[in-house]
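Missing here is one protein chain; the remaining ones are kept as they sit in the complex.
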Amino acid sequence: MIVPFGHVLLVAGIIFALGVFCAVVRRNLIMIVLGIEIMLNAVSIAFVAAALRWNNLEGQTFVLFILAVAATEVSVGLAIIVYAFRRTDSFDPSRFNLLR
Amino acid sequence: MTFYGFFFYLISAVVIGATAIAITRRNLVHAVVYLIVSYFGTAMLFYLFGAPLLAALEIIIYAGAIMVLFLFVVMMIKIESHEEVMFPLSQWLPAAVFGLIYLAAALMAIVETPGTEVSLRMLTATPIQFALYVFEHHWFSIEVISILLLLALVGALHLGFRKGAAQGSSPHDADASLAGGSAGSISTPREAASATIKEEI
Partner (left out) sequence: MFFHSVLSPQSSVLLLIPATMLPLAAFLVTFIFTRRHPRLCAGLSIGSIAVSLVCSCALMALNFKMTGPIQYSVGLLASSGLDIPFGFLVDRLNLLMIVVVSAVSFLVQVYSLGYMAGDPGFSRYYSFMSFFAWAMINLTLSPTILQLYIFWELVGLSSYLLIGFWYEKFSATQAGKKAFVMTRAGDVAFFIGFLLLFLHTGNLSIVDLNGRAVSAALPPSVLTLSALLIFGGIVGKSAQFPLLTWLPDAMEGPTPVSALLHSATMVAAGVYLFARLFPFFSMSPTAMEVFLAIGTISMLLASTMAIVSRDIKKVWAFSTISQLGFMIMALGSGGYFAGVFHLTTHAGFKSLLFLCSGVFIHRYGTNDVYELGRLGSRRMIVPTVSIIVGAAALSGFPPFSGYFSKEAIMASLAALPNPAWLAAGLAGVFLTAYYSFRLIFILLLPHPARSLGEFGPPQEAAGNPAAGPAAHESHYRVMAWPLIILSAVTVVLGFFGDRLKAFLDAGITVGGTAGGEHFALPSWVPLGLAGAGLVLAWLEFGRRGAKQIGFVERIPPLFRLFAERWYIDRFYGLLVNLVVDRGISYLCYQNDNKVIDASIDELCEGTVEGGRIVAFLQSGMIQYRLLVIFAVMVLLSIYFFFQVI
């Protein structure tokens, strides 16, 4: 008996909120991607806890996929950030408003 | 509470604390490092919840490859010469408000949902069991993921490719960057660094 399932979900929720906060508030492109990583991490925790709760390995499988996708997305995202930095010489997302 | 329960609360506190500190750092390297700590904690949580393979993979891939990639990029670009506006009010106030609303809603949802007060048991899925399960039920998704990784490689390579910078890089530098699915934009640290330094401004 570890903990009630609700507690784990709450922890995951808090970490998710922190990830959103990081993605929305930090004026740096890299920090935005970092926030996304935090969110993905929080979701992984929730999935693994759910796998344990319902005795189903699907949760852990999904975490495996999350891992792979996170890796993919970070590599492409950082490549884009570097490219964008070369174009506009800034990391501030408010500089990237050409679509207005 | 049992030992495992106490352990859980401790590790959760570490994770939350490290994440909270990470998102408020001005220095990006510090932020990344704190996040690595957070991932270590998460790996501990995975281990606690009976997913040892995932715990290992978390450390290897997440903390070991992705965060290192972040560090590479942070150190490659001259980030310290670009000062960041820290926490403008117009951004963190709505974020905080909605975050609190979210947490309140989540709390209420957790409390009200009937199945959440059940305590988790101690179980472990050994790597063999896990692998068997995955390859039995989701073998196709694994293949798709491999293609996805190939796409990432090609995309990153294309984005990072610049005219004139390719002359310096040899094929084996491209091979060396395949490990762990890292971006192909940084082929050989030295040559890439010199190439990028030349054309950075």
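By letter and in written order, the chains are A and B; residue numbering begins at 1 in each of them.
Throughout what follows, contacts are C-beta pairs under 8 Å (C-beta built on N, C-alpha and C of every residue); 3 or more make two chains touch, one makes a residue touch a chain.
Computed from a predicted structure; not experimentally measured.
Participant: Touching the absent chain in the whole complex: find that residue among B:Ile101, B:Val118, B:Leu132 or B:Leu150.
Facilitator: Residue touching the chain left out of view: B:Ile101.
Participant: Tell me where the left-out chain touches chain A, residue by residue.
Facilitator: Given the touch definition above, chain A has residues 20, 23-25, 27, 32, 93-94, 96-97, 99-100 touching the missing chain.
Participant: Over the whole complex, note the residues of chain B touching the chain we left out.
Facilitator: Against the missing chain, chain B presents residues 91, 94-95, 98, 101-102, 105, 108-109, 112.
Throughout what follows, only the chains that are shown with their structure count from here on.
Participant: Touching residues of chain B toward chain A in the complex: what are they?
Facilitator: For this pair, the touching residues of chain B are 1-2, 4-5, 8-9, 12, 15-16, 19-20, 22-23, 28, 31-32, 35, 38-39, 42, 45-46, 48-51, 53-54, 57-58, 61-62, 65-66, 69-70, 73-74, 76-77, 79, 82, 84-88, 91-92, 95-96, 99, 102-103, 106-107, 110-111, 113, 115-123, 125, 129-130, 133-134, 137-138, 141, 145, 148-149, 151-153, 155-156, 159-160, 180-183, 185, 199-201.
Participant: Applying the document's contact rule, which stretches of chain A touch chain B when the two form their complex?
Facilitator: Residue positions touching the partner: 1-11, 13-15, 17-22, 24-28, 30-31, 33-35, 37-38, 41, 44-45, 48-49, 51-53, 55, 57, 60-61, 63-65, 67-76, 78-83, 85-86, 89-92.
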